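Excluded from the complex is one protein chain; the other protein chains are retained at their positions.
Take a look at subunit A:
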């Protein structure tokens, strides 16, 4: 009965070993301060999970990034650093990867006022193609949508997890040929100049003909 979902009925006495604690925290994109690049074409910026994992001082806190439609198939027993959760195989053969390893020391509570504390998902470009670094925080390959959650592992056992985030969709870039430069037509000034000058010129020509 070593299941990975919390759906099983609480009958076994060692249940607390089988399922991780569900924390009520939902990962969100950074709201304050407002960042222009909170989502780009291949990255997004999350709030750090401060004051969330305080009871799990010895755990490694991982970020799980999954395709939005694949959150139900993710198994908490998946281990980071294995091909099942490798960034380089996402989204081809794996539908979720684990990255941004941290401990409670990285997320001290409470957050000091005035500091900008964010997690930028997709910032490591140097290891994006390096299969020896499966926990690379590489750029996301397509606009998504994605959902993320934080998972705390002690040893190799999951001890706590957050709720899955809302669906995050990244920006799609259009080609510049889609910009229409046909212009807003002629302005009143230009029409006025053309009309008045044409009339004046016509009068002068008429005057010249009359003289001759």
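As a working rule, contacts are C-beta pairs under 8 Å (C-beta built on N, C-alpha and C of every residue); 3 or more make two chains touch, one makes a residue touch a chain; residues count from 1.
Quick note on the criterion: contacts and distances are computed from a predicted model.
K.L.:
Looking at UniProt, which of "IBH1-like N-terminal domain-containing protein", "CIB1 protein", "Tetraspanin" or "Tryptophan synthase" names the chain we cannot see?
P.N.:
Its record in UniProt gives the absent chain the protein name "Tetraspanin".
K.L.:
Write the list of subunit A residues that the hidden chain touches.
P.N.:
Against the left-out chain, subunit A lists 33, 35-38, 40-43, 45, 116, 118, 120, 122-125, 138-139, 171, 173-176, 178-181, 183-187, 189-190, 193-194, 196-198, 200-201, 203-205, 207-208, 210-211.
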